[in-house]
Each structure stands twice: as structure tokens, then as C-alpha cells.
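Structure first, commentary second.
Take a look at chain A:
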Amino acid sequence: MSMTLLEFARGPALNLSLAIFVLGVVFRLVWLAFLPRAVDRSVARGRAGTVLRSAIGGFVSHMWPAKEYRARTMFSTVTGYVFHFGLAIIILFYAQHILVIEDLTGLKWGGLPTGIITIVSVITLAALLAMLVRRLTNPVLKTISTFTDYWSWFVTTLPVATGLLAMSHMFARYETLLAVHILSVCLLLVSFPFGKLMHAFLVFATRFQTTYFYSRRGSHI
Partner candidate 1 sequence: MADAVEREIRQHLAALAQHGTETTIDLRSLPLSDADRAALQELLGKGEVAATINAMGTSEIWETSHAGVWWVRHCGTEGQVMSELVEIAFVPEVLKADPADVKAAAEKWARKRDVIAVD
Partner candidate 2 sequence: MELPMAGLGTVGEALSRQGVSRRSLLKYGSYLATLMALPAGSGRAIAQALADARRQSVIWLSFQECTGCIESLTRSYSPSVEEMIFNLISLDYQETLQAAAGHAAEAAREAAMEANRGDYVVVVDGSVSTLDNGIYSTAAGRTNLDVLRETARDAKAVIAIGTCASFGGLPAAQPNPTGAVPVTEIITDKPIINVPGCPPMPEVMAGTIAYLVTFGTIPDLDHLNRPKPFFGDTIHDRCYRRPFYEQGKFAKSFDDEGAREGWCLYEVGCKGPTTYNSCATMKWNGGTSFPIQSGHGCLGCSEPNFWDAGSFYSALPTRVGVDDRVLPAALAGGAVLGAGAALAARARKKAALQQQAGAVTGVSATREGSEA
């Protein structure tokens, strides 16, 4: 008998895409960590401890837009937080996902009831759609958007949508829905290291680097 779609998704597809994900992410992180860097030859203003504190303070304060920009960026900031937290809740607290994490890492914890996950998923999907609409309607955002922006949105949204379908048991057989959901996650995993989705790891490095750079010069941003 030939392999069913679910067997393909759970087997070769998931194993291969996880391997690509791990290889790609580790490659980029190690590479970036050891790339030659220009030495900052300026004299630091303040002691090292003060600079570090200031840099961390800047990192934290940038988690919310400055007063001057707040009116303009409030929508995307709030919507962004909604779907990021939503994704975290779905990935970390849906019982079925915890099984996958346990299978991969051996770690496990308690999940949330399916009803709550469903509500969070719907809110997350709505937030992601709102982000797309904003990208398509805001003239500036539209102009600077490239294929990778849309692709990143697509591979992030697809697993949420297919996951909701799989939970609903609607429109197709469950084994097909589950297979399609797993395959959509495979697409996300394979895309992850090679585009803007790497920000999940790199946001800490880039934002800290920026705040540290300015703090060293005595500018508290």
C-alpha cells in the first residue's frame, strides 16, 4: 500500500523540515555570532555597568512605542502583540502541541481546554488578517513590502487556519485536515531560517545591539 497523506506528513515531511529548521537556525545564529565585527573605537561614556543597564532599559522601553509615534503606530503595535501572544498560547498550551514538544524535547506541562485554544486561534487569525489588510492599504507600508513580507505572513497564517480546520473536523476527513495542518507547519519550518521569520531569534540581538550602541555614546533612547 502506498503511503497515506498523513503518514507522509508525520513521517518524511515533518522529519525533514525539522532537520532543515534546526540546521538553518543554528547555522545563521553561529554564523552571525562569529562574523568579524568592527571594533567600536569610541570611548564609552559611563562605566560598563551603567551602559549595560541603560541598554536594557532602552530594550524594554522600545517594547511600547514612544509618545510621539503612539497615535500612528498603536494599531499595528497592539495587533502585533495580539497575534504574537496568540501564537505563543496556541503553540505552547494546546494539549496536542505539547505532545509534539514532548516528543521532540522530553519536556511537558499542562495544556488549556480546547475551547479556549479555539477562541485564541480565531482572535489570532483575525489579528493576522488585520495586519495583512493594513499592509495592503497603508500606502507607505505597501510600497516598502516585498515578496518575503507576504510570504512570511502566508506561512505564519496558514498553520493557524489549517489548525482551526483540523480542530473543527469540518469540510474534510480529520486525517486529511491533520495532514494538511502538519504540512503547513512543515512549510513554516522550512521557510523559517531563510527569511524575516528569523526575527523570532534575531530581534533580541538586533534591538539590544542598537540600544547598546547608543547607550555607549551616552544617548538614552
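On the choice of candidates, all candidates are chains of the complex that A comes from, given by their letters.
As a working rule, a contact is a pair of C-beta atoms (placed from the backbone, for glycine too) under 8 Å apart; a residue touches a chain by one contact, two chains touch by 3 or more; residues count from 1.
Just so it is clear, the structure is predicted and the values come from calculations on it, not from any experiment.
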Key: Candidate number, among 1 or 2, whose chain touches chain A in this complex   = 2
Ask   = Across the complex, what residues on chain A touch candidate 2?
value = 1, 3-4, 6-7, 10-12, 14-15, 18-20, 22-36, 95-97, 99-100, 103-104, 111-115, 169, 174-175, 178, 182
